[in-house]
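All protein chains of the complex are present and in place, except for one that has been dropped.
We just call them A, B and C in the order they show up, numbering each chain from 1.
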Amino acid sequence: MALNDYIASRKQNKDLLLMTHVVCGYPSFDANLKELEIMAEAGVDFVELQFPFSEPSADGPLFVKANQIAVESGVTVEQCFEFMAKVSQRFDFKVLMMGYYNTVFKMGHEAFVDALKAAGGCGFIVPDLPLEEAGTLHEYAKSQDIAPIVLMTPTNTDERLQTIAKAADGFVYVVARRGVTGGKTEMDAEVGEFLDKCRDISPVPTGVGFGVSAKEDLDFLAKHADMGIIGTAALKAWEEGEEKALREFFGSLGLL
Amino acid sequence: MALNDYIASRKQNKDLLLMTHVVCGYPSFDANLKELEIMAEAGVDFVELQFPFSEPSADGPLFVKANQIAVESGVTVEQCFEFMAKVSQRFDFKVLMMGYYNTVFKMGHEAFVDALKAAGGCGFIVPDLPLEEAGTLHEYAKSQDIAPIVLMTPTNTDERLQTIAKAADGFVYVVARRGVTGGKTEMDAEVGEFLDKCRDISPVPTGVGFGVSAKEDLDFLAKHADMGIIGTAALKAWEEGEEKALREFFGSLGLL
Amino acid sequence: MDLFDFEPGREGYYGEYGGCFLPEILTTTIEELKAAFQDIKHDPSFWQEFEQLMQSYSGRPTPVSHLANLSAKLGGAQIYVKREDLNHTGSHKINNVMGQGLLCKRLGKKRVIAETGAGQHGFATATMAARFGFDCKIYMGAVDVARQRPNVFWMENLGAEVVAVQDGQQTLKDAINECLRDWVTNMHDTHYVLGTAAGPHPFPEMVSYFQSIIGREARGQIQKVAGKLPDRVFACVGGGSNAMGLFQGFLDDQQVELIGCEAGGLGPGEGNHASRLAYKDASVGVAQGFKTYFLQNKDGNMLHTKSVAAGLDYIGVNPALVHLWERERVRFEAVTDAEVTEALKLCMKTEGLIPALESSHAFARAIEEAPKMSKDEVILINQSGRGDKDIFTVADALDDDHWKEFIKVKAEHYGAE
Partner (left out) sequence: MDLFDFEPGREGYYGEYGGCFLPEILTTTIEELKAAFQDIKHDPSFWQEFEQLMQSYSGRPTPVSHLANLSAKLGGAQIYVKREDLNHTGSHKINNVMGQGLLCKRLGKKRVIAETGAGQHGFATATMAARFGFDCKIYMGAVDVARQRPNVFWMENLGAEVVAVQDGQQTLKDAINECLRDWVTNMHDTHYVLGTAAGPHPFPEMVSYFQSIIGREARGQIQKVAGKLPDRVFACVGGGSNAMGLFQGFLDDQQVELIGCEAGGLGPGEGNHASRLAYKDASVGVAQGFKTYFLQNKDGNMLHTKSVAAGLDYIGVNPALVHLWERERVRFEAVTDAEVTEALKLCMKTEGLIPALESSHAFARAIEEAPKMSKDEVILINQSGRGDKDIFTVADALDDDHWKEFIKVKAEHYGAE
């Protein structure tokens, strides 16, 4: 599959790939572009473009606010796909749709996957869609070479991790800890053990998100996973000082 | 009995005797004296001195206020008796105690009657003491030549009026209508009939109170009773303009 | 013991207390009322009708709840609660009111009046009047109107006219005076729904009779859930209706100790409280139609009373309870405002119950005594009402800043309209 090759090739030059996150239309699409330029400079490998949803119940405060303001300012799904098309043309990194299932459901599974493909996306992450409900969507996506990213979490039983592994495609999104996005994760031995287990079970590379925010985190993850995923930390930097702060943030990660 | 003779002698000169009312200590004992002087000038035959009580539940708003203020300003039963002694010495009219039963009860029946007698009182009117409860008090009073005044009311059955009549002494206080003190009474044929009936049943003279306030009322009562009783109307006059207004009021009754 | 089996010529008397001291003009009305009450009391179908009404409209029987947490925390007696708070309108007052509503129908009267302190009796009466289609006027001391506003709001919306009484100390006793004044004026079409087991005969008997439904239920219930009769039964005593209601179920059980809990306010001392028997500031007198212990001075004028609980803030007390107290069948205790607030907080946090401030007096005393009792002893408390109505008072007592802020914002909003 296309994604496997892409990951393999990127991994030749570095220990740990990097995925970052942007909420479409927050604070504006123009701002998004500026963020993405910096991320591209920093050499990120993937970007999740979050399609804003009015009920972001798996997100923490910063993303909640971003979703809410984007929705209130009238950002539509159509605009998000247009933006994705522009981004995937302009940048080297690969783009995934991240969002809630209602966005997908309202479009219809096929229409969604077709639009994603047309916009140059390579996959999607829909955290409130459990495997049991994902059947037809995942099937059709795979048929179109679009990767449905599944999640492994610290509360899963080993048996459940096996089931998730079977459904995995592209990479597995490993959630480092309980909770919503935005909190801090203590990268300790226990987390390392869990990440090793996931990497072991997963047939595809693993990316680790939730609370990844500092160089130490990336150094830690390099030993236990294939990719680090930075979400809230980047948005927080942007909120604090826009381009300058975001540059500094990636600088602090040793990437700029 | 003493009272019978007194009433008979007063009635030789007029068709209708008159009883008036003063709340002891309201607005002050001095003011009471001024009121009483005017009443004496107007030739009243009886005065009820109301001993103020904290729960004057048979009184209307004006007397309620008077009772309340007198109680609050510290007027005591002892002061009331002292005042009564002074009044009965100084004036020609006869004086009765008017008040609520608790005042009597707290002193004790005999102590109360003895004090009343010592202060020159000739009787008492205690509207919340029903006949059934009055036994020992009335007995002792009669033995001391103190008249316990009983009341007849428009809601009484004929049988009940007979019972009341049996207990009567001095005169009977006929309540002209339902309600508390202070309201207006329409002196119509129905009232006339009721008063005639009471006079008929009563072995002693009848005095009529509740809503007696104008010359027409007295003219009416002259045909149906032996005495008119003026309560609130006089206090109202005093409230409006003290001595001057009270004089005018008795003037309007043709008595000054 | 039949408290109501009066000696000849002593109708309405409990020992030295009770009687009927009313103006002559009410004699006929009272006679009618006594006769009508005797009729229903001796009509076996009436109690059925009453019970049926209370079942279908007010949710009776109310349960007896075991307070396992509180009992464990206190480490002594097992505590049970009779849940009069679950009644429609939120207190035991509805028992008496619906009974008098049925009676009023038999009397053929179309208008009811009532005094109210905490507002619970007024709320219940307004409800009854709506249900029976009577006109309704509620007299309430101006002080009580201020501290029990939510109840006033509902009474008005139930169609009652609420009169704020400005006389006297503007609490329950003054509202009773106003009712008597209304009654002597309108007795031909008006029934006076007295709200507590006080006032002239037959009210103490009649109100006790309707409230006896509490004790009749509770006696069987507690035996079922606790496996035995209670060792001590606690009820708050304002006029005495909820206490009489519950106590009647256990009067003949000599092993059951009955404890009446009065409003201790700030503690002993004239004017500081509303405790007629537990403290020593009251004496026998005759007022508001009956003879009992009153908080009064030596001239017989009533003292000011004070309590955080409007419904206990009353000068007199049910005459049968005084009689039972003299015979040492009922023990009387006073509970201070401070103890009441603590008891309320404890109940809320440990059991999820919100007793009315009145009822919290009974809880407070039980909470004090329970730890000194043995684990196989049983306490029964009467939760005469729920505390929802007390939100303004409780918020003030607990000095709740959120609440104050909320009220200020609300007021600004109204001001800006």
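One rule holds for everything that comes next: a residue touches a chain if its C-beta (ideal position, glycine included) is under 8 Å from a C-beta of that chain, and two chains touch if they have at least 3 such contacts.
Only a predicted model underlies this, so the values are computations on that prediction, with no experimental measurement involved.
Q: Among the chains included here, which ones are touched by the excluded chain in the whole complex?
A: A, C
Q: Of the listed residues C:Ala142, C:Val163 or C:Ala395, which contacts the missing chain in the full complex?
A: Hidden-chain contact among the options goes to C:Ala395.
Q: Touching the left-out chain: which of C:Thr127, C:Ser360 or C:Ser384?
A: Missing-chain contact among the listed residues: C:Thr127.
Q: Tell me where the left-out chain touches subunit A, residue by residue.
A: Residues 52-60, 64-65, 68, 71, 76-77, 100-103, 105-106, 127-133, 150-157, 160, 164, 175, 178-180, 183 of subunit A touch the chain absent from view.
Q: Tell me, which residues in subunit C touch the chain that this view leaves out?
A: Output for subunit C: 55-59, 62-66, 69, 83, 85-90, 126-131, 133, 146, 149-150, 152-154, 156-159, 225, 345, 348-352, 354, 388, 391-392, 394-395, 398, 400, 402-404, 406-412, 414-415, 417.
Definition applied: only the chains that are shown with their structure count from here on.
Q: Roughly how far is subunit B from subunit C, centre to centre by C-alpha average, rounded to an integer in Å?
A: Computed from C-alpha means, the inter-chain centre distance equals 37 Å.
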